[in-house]
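Note that one protein chain is taken out, while the other chains of the complex remain in position.
In this document, chain identifiers A and B correspond to the written order of the chains, with residue numbering beginning at 1 in each.
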Amino acid sequence: MKLKRNFVAATMLAGTMAALSFMSAGAAQAQGALVMYCGVQEEWCRAMTTAFERETGIKVSMTRKSAGEVFAQIKAEAANPRADIWWGGTGDPHMQAAEEGLTLEYKSPKMGELQDWAVRQWEQSKNRTVGIYSGALGFGYNTELAKSNNIGEPKCWADLLKAELKDEVQVADPNSSGTAYTLLATIVQLMGEDKGFEYLKALHKNINQYTKSGAAPAKAMALGETTAGIAFMHDIVTMVVDKAPVKVVAPCEGTGYEIGSMSIIKGAKNLENAQKFYDWALTADAQKIGAEAKSYQVPSNKSTPVPPQAPKLSDIKLITFDFAKYGSSEERKRLLSKWDNEVKNLPK
Amino acid sequence: MNQATSISTLARPTAFKKPAASVEFRNVTKRYGAVTAVDSVSFTIPPGQLVTLLGPSGCGKTTTLRMIAGLEMASSGQILIGGRDVTNLSAADRDVSMVFQSYALFPHMSVLENVAYGPSVQGVPKKDAYGMAMEKLELIGLKGLEKRAPSELSGGQQQRVAVARALVLEPQVLLFDEPLSNLDAKLRRRVREDIRELQQSLNLTVAYVTHDQEEALAVSDHIIVMSNARIAQTGAPRELYEEPANLFVADFIGDANIISGELVSVAGPTAQVRIGNVSLQLPHRGASQGAVKLAVRPDAILLDEGTASTGALAGAVRKASYLGTQVEYDVESSIGDLFVVQFGRKEPVAPGTPVAISFVTNRGVAIIPDA
Partner (left out) sequence: MSRATLGLIVLGWVGFALLPWYGFDRNASLEFSDYVIGGSALAHGLRGAWWLLPVLAPLLMALRPVIFPSSSNGTWLAASGFVGLALIILEGFSIGLNGWTLDALKSFVSDPGPSQTGVGYGAALTSASFLIILCHGLAARGWCRGDAFVTSSIGVVIALIVVFVFFPVSTILASAFADNSGNFAPSEFIVKFLDRSIWGLDCLWGDLRCGVAWNTLFLGLLVGVGTTALGLAFALIATRTDFRFKKVLRVMSVLPIITPPFVIGLALILIFGRSGALSAVLWEWFGVPRSRWIYGLPGVFIAQLLAFTPIAFLVLIGVVQGISPTLEEASQTLRAKSWTTFWTVTLPLMRPGLANAFLLGFVESLADFGNPLVLGGNYEVLSTKIFFAVVGAQQDQGRAAVLSIILLAFTLGAFWLQHAWLGKKVYTTVTGKGDAGIPLPLPRRVALASYFTAVPWAVFTLGVYAIILVGAFVRSMGRDYTLTLEHFLTAFRVESTGAGLYFSGSAWDSFFATMKVAALSAPLTAAIGLLTAYLLTRQRFSGQRAFEFGTLLSFAIPGTVVGVSYILAFNVPPIEITGTGFILVMCFVFRNMPVGVRSGIATLSQIDKSLDEASLTLGARSATTMRRVVLPLLRPAIVASLVYSFVRAMTAVSAVIFLVTAEYNMATTYIVGRVEAGEFGLAIAYSTVLIVVMLFAIVAIQLAVGERRLGRRSASAAPSPVAVQAIP
């Protein structure tokens, strides 16, 4: 009885101690000299972190989240920011954060080494965000299913409207996914708004599911759940590299692209280190890491070797994507609600 | 804030015998929202006495009892136990034990564990607690059953376990809430005698709730009759029976014929009351001249065969029931129908027979003052 009581007391004491150690854990966490929110695949994030630590000796606390999540978090934390730098993730939320003044202006000495599209985005965002990689939009198809369904080899956006592909195309819902919004903006820029919406309405008949996440169609293709899927080409390439029976297509009419970006967060507690990371992340050496971590986007530093698996930008007809216009929240809201009303609610 | 002292006394329950304590209510009221369950009630239970709270269902007996225990808090008023104000004290801090109507035996404990629960939560070592429990179980005649689960006992046995459990701390006050209601008629009589004996031999203060007036008359030193959240009358059993303070008590305790009469004159403590053509000398009990109501117990009415002479009323037997030790009659008379019980007459009066009705004034006939 006595013993038992002591035991209970001891457990409670231990529990309290553990709880207390928890409360102060934040202190230890921020001793790390750079807090980073990372918006790409875990593996790439980790590789970047380790490489930077090795190079500079600055300890990095990295948390991986999707771009939308990081943006929501930074917005919520605005009163007392926790992170210093936001690296990776599709450009839209970076642009939006810039628009809302959540990120800082910075001009890196490495700007000269960058591709035009990266510099353009930097200028459009009033120096608040910079491109670190880009990936073109495209689609893919499951070769086995395509054969058994006699679909042939789709090559163009127009091919996705074929009657044989009824209920066989998958794409994300632009309301939830940046990828799908890129598609919406691409089609509008490529075909003009009216024609573009005609196209999307026609496509709607062939869509089996508007997924929530942008990369989901790529996975569904790999699993054989859908014949064709629209996604960023590098996401489909990941499946191909994983030996899925999937083929990537760069649409013949031309296509849009995303720019993966990087921003320094306003109110960063470790501003100097954030800038150090910013400069480093724009070097060819740092950008090489992506391919090593099985991410096949196109790097923004001109001298970074493009990975062999990556879809060759030279083979892709890229449109001139107006990030300023289509990234602004007004245009975005307008297009999304138009899509909601005119396309999504259409009967099949 | 004298919790600390009460704990220290409780911690040594066997060390000395505590004197029984009194219980006092001063204008205690208990409200549940709009319902007033107990309405400005005051009474005192003297130490070492068994006092019964008697009344029809819903009149506030249980609520009163639970306020003594500390299971309900008074909405207003003051409660004292042993002279100490316990109004705001929690149940655990009052030296009061209770035997519940449902017994409330802990189903996950054996009989012994149940009885030893009180001392063991007070910090008495397990061995001593079991010793105390065994002592009480023996007292109550349940030795040998201590290892059983409560479900393996008969109703009467369970009831006695509940009593043993309440006794084990030798509380200043012991409370019973309709303890006999789950027992059969024979057992009921035995158990109530056991309880009375226990109370007297241990000199306990007991508050006892029942709705059964016979049970109340049998066990109590004092009875508190409650009606509609208020006290109707308090007194010794005989007082209540013979001198009911109001119609309610007259009717609730025992059977009574309520008769109208007229108070003619008051002389000293007695009054002259006329009922029909009969005139009686009765204690006036504060009534003044004019119409009065009288409570007449069925055995205070005498019937004589034959026509009425002076000092008697005329009537006729309508129905007679022979019940062994007594005969019960329904009698028609000029003052209304009467219910009459006669003891010791072997030969019942046949229905239809005219009778002369007279009253035994020295017991069982009383003016009801508040009527």
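Going forward, contacts are C-beta pairs under 8 Å (C-beta built on N, C-alpha and C of every residue); 3 or more make two chains touch, one makes a residue touch a chain.
Not measured: the values here are computed from a predicted model.
Student: Of A:Asn208, A:Thr255 or A:Asn301, which one is in contact with the hidden chain?
Tutor: A:Asn208
Student: For a quick check of understanding: of B:Leu71, B:Ala218 or B:Ile258, which residue touches the chain that isn't displayed?
Tutor: Within the whole complex, the residue contacting the unshown chain is B:Leu71.
Student: Given that one chain is not shown, which residue among A:Gly178, A:Gly229 or A:Pro251 touches it?
Tutor: For the chain that is not drawn, the touching residue is A:Gly178.
Student: Given the contact definition stated above, which residue among A:Phe52, A:Phe71 or A:Phe232 touches the chain not shown here?
Tutor: Residue touching the absent chain, from the options given: A:Phe71.
Student: If the missing chain were put back, which residues of chain B would it touch?
Tutor: Per the touch rule, chain B residues meeting the hidden chain are 1, 3-4, 10, 66, 69-73, 87-98, 100-113, 117-118, 121-122, 126-127, 130, 146-153, 155, 158, 162, 165-166, 169, 175, 182.
Student: Determine and list the chain A residues touching the chain excluded from the picture.
Tutor: For chain A, the residues touching the absent chain are 15, 18-20, 22-32, 35, 41-43, 46, 60-66, 68-69, 71-73, 75-77, 79-80, 82, 92-93, 96, 167, 173-178, 180-181, 208-210, 212-213, 215, 218-219, 222-226, 238-239, 242-245, 269, 329, 332-333, 336, 340, 345, 347-348.
Basically, only the chains that are shown with their structure count from here on.
Student: Provide the C-alpha centroid distance between chain A and chain B, rounded to the nearest whole angstrom.
Tutor: 83
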